[in-house]
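Yeah, one chain of the complex is gone here, protein chain that is, but the others are all in their spots.
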Amino acid sequence: MRRYSMFAVAREALRFHAGWEKAWKSPEPKKRYDVIVVGAGGHGLATAYYLGKVHGITNVAVIEKGWLGGGNTGRNTTIIRSNYLQDPSAAIYEKARALYEDLSQDLNYNVMFSPRGLLMLGQTEHEVRGYKRTVYANNLQGVETRWIGPQEVKDLVPIINIDGPRYPVLGALYQERGGTARHDAVAWGYARACSNMGMDIIQQCEVTGIRTEGGQVVGVDTSKGSIDCGKLAIVVAGHSSVLAEMAGFRLPIESAALQAWVSEPIKPCMDVVVMANTVHGYMSQSDKGEMVIGGGTDGFNNYTQRGSWHHVEETTRALVETFPIISRLKMLRQWGGIVDMTGDRSPILSKTPVGNIFVNCGWGTGGFKSIPGSGFAMAELVAKGEPGPLAAEFGLNRFKEGRFIDESVAAGVAH
Amino acid sequence: MSTRLPKGGRLIDRSKSLSFTFSGQPLRGFAGDTLASALLGAGQTMVGRSFKYHRPRGIVASGAEEPNALVGLGRNARFEPDQRTTTTELFEGAETTSQNHWPSLKFDVGAINDKLYRLFPAGFYYKTFMFPRFAWKHVFEPIVRQSAGLGAVPKERDPDRYEQAYAYCDVLVAGGGVAGLAAALKAGRAGKRVIVLEQTPHWGGRAVVDGGQIDGLDAEAWVKDALQKLESMENVTLRNRTMAAGLHDHGYVIGYQSVGDTTPGDGRPRHRLWRIRAGLTITATGAIERPLSFAGNDIPGVMLASAVRDYLVNWAVSCGDRTVVVTNNDDAYRTALALLDAGLAVPAIIDARDMPAGPLVDEARRRGIKVMEGHGITRVLGKTNVTGVEICRQAGEGSVVKQIDCDCVAMSGGWSPVVHLWSHCGGKLTWDEAHAMFRPDTTRPPTGADGGPIAQPVGAANGHLRLSEIMDEAGIGAASDEEGPMAPVWLMPAGAPDALRFKAFLDYQNDVKVSDVQLAAREGYESVEHTKRYTTLGMATDQGKLSNINGLAILSDALGRPIPATGTTTFRPPYTPISFGAVTGEARGEIFQPLRRTPMHEWHEARGAHWEPVGLWRRPYCYPRSGESHRDAVNREITNTRTNVGLLDASTLGKIVVKGPDAGKFLDMLYTNMMSNLAVGKCRYGLMCNENGFLMDDGVVVRLSEDSWLCHTTSGGADRIHAWMEDWLQCEWWDWKVYTANLTEQYAQVAVVGPKARDLLEKLGGMDVSKEALPFMQYVEGTLAGIPARIFRISFSGELSYEIAVPASYGLALWEALNSEGAAFGAMPYGTEALHVMRAEKGFIMIGDETDGTVIPQDLNLNWAISKKKEDFLGKRAMERSHMTDPERWKLVGLETVDGSVLPDGVYAVAEGHNANGQRNVQGRVTSTYYSPTLKRGIAMGLVKHGPERTGEVIDFPGDNGAVHQARIVDPCFYDKDGEKQNV
Partner (left out) sequence: MLTLTCPYCGVTAEETELAPGGEAHLKRFGPGSSDEEFESYMFARKNPKGVHFERWRHANGCGKWFLAARCTATLEVFGTYSAQTKEPPADIIAAIKAKRPGWEGYK
């Protein structure tokens, strides 16, 4: 692989960039792989990457129904944070956040991780108490967060209105090393690195069946023919239920639409990410200058990647109230993604009733921020056949035992 | 240079001259102008700078597809960035500013990027700026952000207002051109309820510019006639200046109406957002002309051929004195002919087709225009304005055969139907080879609730580019308007080398060139979505209206596959950007969300209550007196309540009546404890769990009569719990005879609390509230101070306490009577914080503090409230799961700091060591912590592993800045453990 650098760009400039090679190869599937990862989104590609990098398993195919990175990886609001309340969540999201810190250098692909800081506003006494609890929990979990007062919030975000008549800002949970990254680049960077390790990324290849023998997986049927495998990792987010059905088990997952929208671009005016959970909205400014906005999830099962308009109104109201200057900005584009929600709104990284099939799903609204940590933990699970400490608490058995990892306790919603 | 012609202009009123400014320069236009036509009329061809290379940018189009001509509009609180000049009506005093340059439009430092263009191809930032690690955030990103981002930032709160409205119709026609009007006539005559939306102020679309004959009339006359007919139909509503922004599921259309844009400050709403439920949406949205890709096609003065014609015909604006037309189709010849009609020079028509033929071509030749067949443009000359073009063979590599001086280039690469609305909900497209365009595949429409189509395309939006075809589709006759076939031309010249392709722009605003798309393809970004995201093609504020098809064709060519196999990116709403103000509507400030008020709300407000939001209610947190801090006020309120008497507005408390022969059985399922055996007239505290066994609500249940119970819920929980009850009654136990009614707002409720509470009620008179007549945990009905009332003898504070419920309309009267008569006893109102502290002093749990959705009653030592006798209740099965019966679960205790200080909110108690993920082990946490003015020390409750067994033990709670708080585990009840005060 040719390394990316400023010098390489300068060298190519002299010959009109004719010499760049493909970022990833697009081969036809081989007959057999040690591991097949279904789903070439961020999580699937990261799983493959750490299988190779950490566990030395490179006879791997990542197969994708559409185009790599074409699902939620490419349609989220790019927020990265790890200020979670419960220990297992804080551990895996902080692992992800820490990996994001060096991901550009690790992948030799600039994913533009921007640790610009993230604020979760406290707007009721109850919410304030919840966030203070989170701060104390985070400090013991090795996650750096702190509680800041309204004036410090205003200093960090001059466009915020802290004296709203209904929900004045009482302070905020501040994660200084939270931020954003360029979402597509995360998928592309991992894909390039996987391809470079000799893994096959097979796009436009739909899984149509899962073959098992004696309770063990032996391969998959796809639109590009049958492929044998030793192990199968299902990492397909909103479509997990469909794949699980093929393998003959059911998951505690429901798929629903989550929407996001952006404004037209304006010059920099907001250097941090702000989440306002009491009023249901969050906003950051992209490097292009667009205000990137998201809100709550639709409450009904949906696979259409479109959501309901009233959520757009509700969240926009919340943000105009919080940031009055955006009233005269214009909404440029609105879209939806399909999120996979579990019974406790925390993910599943687990063995399944079928031998050597592993699932990684249920990230709900937390998918993008967790990609490196999720891939790292999933690779360990697939390679060893047993979860490591990061994945240990996220098994399917927790639903039977009543051992939930509930993040909604500190705040009304978790994004 | 562009200029205003002395006569003509369909849309302008030369008797009304309007003044406006452009970056401080005073200019004039006419009523009927758009900002764009006024700027061009005033000779302003360069209006902004592009996103990446900061190249000079002029007006390209005349409508919604304009990518370049965006300005800042207005000033101070009415400033609006990124305003599209081509769709903004000119008004007197309009202040506009050009964007994306520093220090000025003419001299822009950022233009250095253009000189270094080869260093900045598509996606260069993915390959660079990685070292050193911190540099992205601290060095590169700030530079990128500062040079990107088009418009300036509004600085103030928006003073304008916005409206939202609903409408319903059988047929919604999106677009008021001739196709739309014809469709509206047909639907209107059929008796349908019809709404016609037209985004511009004018009706008739292209036909009235281009002319032609419809049904024996001039297009203009036909449109006038059609409008008259439609206006006379009661079932038809016409709305111009209203764009159909999006078609959402089940036929929900968002309309965006400009109301007061041109009259800022006159009190009308600026915009109105229509939420329209339409049976069928007819997309009569027309078509958009495509640019051609040649080097320098972005230089100000290079415009769409149709736009040049629009400016000429509609606004009497000449976009140049000498216009070279470059085309691959016949339609652009209309521009050449219109220019000739206006007395302007057309030195040549450069036609990429080898043998153009047809009436329009013939006429151009007949009128002496030089037609250069099989030719193209090598490059456009000029920097901030076109000065000429170099001509080459289209089939070659760009060898210049001729140079022509000109100051305007009118280009046409063919047309693309506007398929946005059709596509928003999944309508599919098909590739039309003859016109090289995607048009709606009417066999695969977007579908609605009944599975049938919710949209139907007509006219140019359906791929009918000629007027005769459009009218034929509508069943109306029109004169013949034959055209010769177009030929797809995606790159000019076909064999353009690197140096030309690096200057041939696809997306003008985002500076995406032919070479960028080819680079993306070469690097494996093969999906159209990859290419879009890698190059930013189509991601500008025009959302690719001009660039997408051209980019897609370049990509397909680079990959060697047909265009339909590449497909399009997804069309997403809105069609053009709509203001957040309109999306927000009137819901801002105080009424940003509905406000629920108790009958005493205004009284509290008048007394300076400090509010706390509780759901949609606001409750007094405390009533600070002049000069008093909130903390002091709370302490005073507590001390007064515990010494004299305090009054709490408890009206927000949920009050649900459950009635019927099976009501007792039902409540036994709902609550963890038994309610069916509660005696009439008695009260009992109850807990409710969800099916997971977690506590969800609590409150006092009162048996009102043999068959009815009154269930009190938490303030925030009333609606949720009522819905929860109905869920079980309707969906699970539907044969049980139970009726529920949420009476929360029908009753005002006041807690009269403190040693002198009884004295106060006796003074009010009318009911016997003595210990004998009304013992603890009982209730009576009667008339108190002349007001019909229920009095519950219940206590959440440990004091002698009565809660008095009266019909809501009497609430304020009761409250005022209690305050005035209470003065003699030292009565004072108290707020929610005093309530919380007093309950904590007594060790009573609070839903939301001691519980967080993961806590079961057993954790709170509430086993006494869990019936052992009942076979079933909601949550019972869940509590049998292994994790719920785990003896290691944390349990409720009281906590007293060793030094008397107040524990911080939310602190955790640490245990030895770390877990496998390197996190510090913990053994408990604080759930409530307060300063108790009664005990003059900090008190707290918390959940601690094996807590109740460890009474007396001191554990560590790390706080802020390395401080460690030590607290002793104690009984959670800190005050009056034997309950002597409440039982007097």
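Chains: A and B, in written order; residue numbering restarts at 1 for each.
The criterion applied here is as follows: a residue touches a chain if its C-beta (ideal position, glycine included) is under 8 Å from a C-beta of that chain, and two chains touch if they have at least 3 such contacts.
Keep in mind the model is a prediction, meaning the values are calculated, not measured.
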| item | value |
| --- | --- |
| Contacts of the hidden chain among displayed chains | A, B |
| From B:590, B:706, B:871 or B:888, residue that would touch the chain that is not displayed | B:871 |
| Absent-chain contact - pick from A:170, A:197, A:218 or A:242 | A:242 |
| Full-complex contact with the absent chain, from B:237, B:430, B:447 or B:708 | B:447 |
| Touch list for chain B against the chain that is not drawn | 248-250, 252, 277, 426, 447-451, 691-692, 723, 726-727, 730-732, 734, 871-872, 876-878, 880-881 |
| Chain not shown, touching residues in chain A | 239, 241-242, 245, 250-255, 298-304, 308-310, 342-343, 399-400 |
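What we mean here is this: only the chains that are shown with their structure count from here on.
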| item | value |
| --- | --- |
| Chain B to chain A touching residues, read off their complex | 51, 78-82, 118-119, 121, 124-131, 133, 136-137, 141-142, 144-146, 148-158, 160, 246, 248-249, 252, 254, 275, 424-426, 498-499, 502, 515, 519, 522-527, 529-530, 533-534, 536, 539, 541, 543, 570, 572-574, 577-581, 583-585, 587-590, 592-593, 595, 612-614, 621, 692-693, 848-849, 852-854, 878, 881-884, 904-908, 910, 915-920, 922, 925, 958-959 |
| Contacting residues of chain A [partner chain B, same complex] | 4-6, 8-10, 12-14, 16-18, 20-26, 66-67, 69-70, 74, 87-88, 90-91, 101-102, 104-105, 108-110, 112-116, 123-126, 128-137, 139-142, 159, 161, 164-167, 179, 182, 184-185, 188-189, 203, 263-269, 278-279, 285, 287-289, 304, 306, 308-309, 312-313, 316-321, 324-335, 389-390, 392, 398, 400-404, 406, 408-410 |
